[in-house]
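Below is a structure I'd like to ask you about.
All protein chains but one are shown at their positions in the complex.
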Amino acid sequence: MDSMNAVICKDEFAKLVGIEILEHGPGRAKVKMAVTPRHCNGLGMVHGGAMFTLADYAFAAACNSHGFASVAINASINYLRAPKGAVLYAEAEEVAVDGKLGSCLVRVLDEDGGLVATFQGLSYRKGPVSAKQG
Amino acid sequence: MDSMNAVICKDEFAKLVGIEILEHGPGRAKVKMAVTPRHCNGLGMVHGGAMFTLADYAFAAACNSHGFASVAINASINYLRAPKGAVLYAEAEEVAVDGKLGSCLVRVLDEDGGLVATFQGLSYRKGPVSAKQG
Amino acid sequence: MDSMNAVICKDEFAKLVGIEILEHGPGRAKVKMAVTPRHCNGLGMVHGGAMFTLADYAFAAACNSHGFASVAINASINYLRAPKGAVLYAEAEEVAVDGKLGSCLVRVLDEDGGLVATFQGLSYRKGPVSAKQG
Partner (left out) sequence: MDSMNAVICKDEFAKLVGIEILEHGPGRAKVKMAVTPRHCNGLGMVHGGAMFTLADYAFAAACNSHGFASVAINASINYLRAPKGAVLYAEAEEVAVDGKLGSCLVRVLDEDGGLVATFQGLSYRKGPVSAKQG
């Protein structure tokens, strides 16, 4: 198991929320979440925290794909409309990585492929992923 | 049960994540999360999505405290340092509400009271909370 | 002169800052700023406000390209590194427009084509651009 896989596969919070990884490669990732009543807020809509966590997991998979442990230092999410259908996807693409800082764009899509949220993440590269973390 | 309570108490995702509300009033709220291994990412740190969800729940409680259903349209979070201890708190304070848009600041604190993240949320007021939502 | 041109060409602040538009089309725009000592902050670096204004102008050109007057309601900018050379460019691409809300990604590049900042804007569509505004 490579270092990226280790970081991604050992993510307990992603398991709790029910997120699975579909694809990943250098600077990119695609993840999926089947929407259930447990993902809803008090207004009966998918919780902003659930959509954020989905986007954040794709972000983490994309920016930890270079063999370095990166942490998020800022994330900004725009919620554009309520999702339709029973599945959400997030697709992350690193748009820049320069020295210590990296910027990543994530699109959150619903079952019909409609864009429901956009997410911009700023990552800070700490160092190589250690055996302990893996 | 008033409308704010309904919105807050019926939040299934907050239950899944293990967040409880400690205090709330007009334009403010304080919430708590006991940190467990389920809240961690693959690097063994508290997941950014868990901290975001904690802050987002405080934000929702604060901006839904006026009898109107408000939804988040943007949120930006700064992660300042890794938290210490076994509990996290989030304190939300609405800094402005003007017409349809509201802005809310949330501080995320660890067990020692140290500030670990700051969150700025932008909300959009949709209309009165209906009986159906309650 | 079409409505987009009117909105863009009458931008007095962009003139003050010294920004010119290079290209524009539906949902996209490219703008340019020649860096001078007037664009610097007290540390001798290009001012964050100047880089933001450059990105914001590209964002406005892109999201006002549909014949509707749109206003920014949130913008988040990541500063990745200090720019090199004497020119900055910003390239805006609308990644979603759904109903009233639109999301736009802007890349800020230096003279060598290096990415120095990324910008995510959230726009709100108000209505058709009127003759008065034009």
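Each chain gets a letter, A, B and C, in the order it is written, and its residues are counted from 1.
As a convention for this text, a residue touches a chain if its C-beta (ideal position, glycine included) is under 8 Å from a C-beta of that chain, and two chains touch if they have at least 3 such contacts.
What you see is a predicted model, and the numbers here were worked out from it, not measured in a lab.
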Filtering C:Ala29, C:Ala50, C:Ala92 or C:Leu109 for touch with the omitted chain leaves C:Ala50
Chain C residues that touch the omitted chain in the full complex: 6-17, 37-45, 47-50, 52-53, 56-57, 60, 64, 69, 71-79, 133
Against the hidden chain, chain A presents residues 73-74, 76, 101, 122
Missing-chain contacts mapped onto chain B: 74, 76, 78, 80-81, 95-96, 98-99, 101-103, 105, 107, 114-115, 118, 120, 122
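The rule is short, and it goes like this: only the chains that are shown with their structure count from here on.
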Classification of the chain A:chain C interface as same or different, half of numbers criterion: same
Kindly indicate the chain pair that has more C-beta pairs in contact than all others. A-B
Report, in whole Å, the distance between the mean C-alpha point of chain A and the mean C-alpha point of chain B. 20
Distance between chain A and chain C based on Cα centroids, please, to the nearest Å. 27
Multi-partner residues of chain C (each touching 2 or more other chains): 74, 76, 101, 122
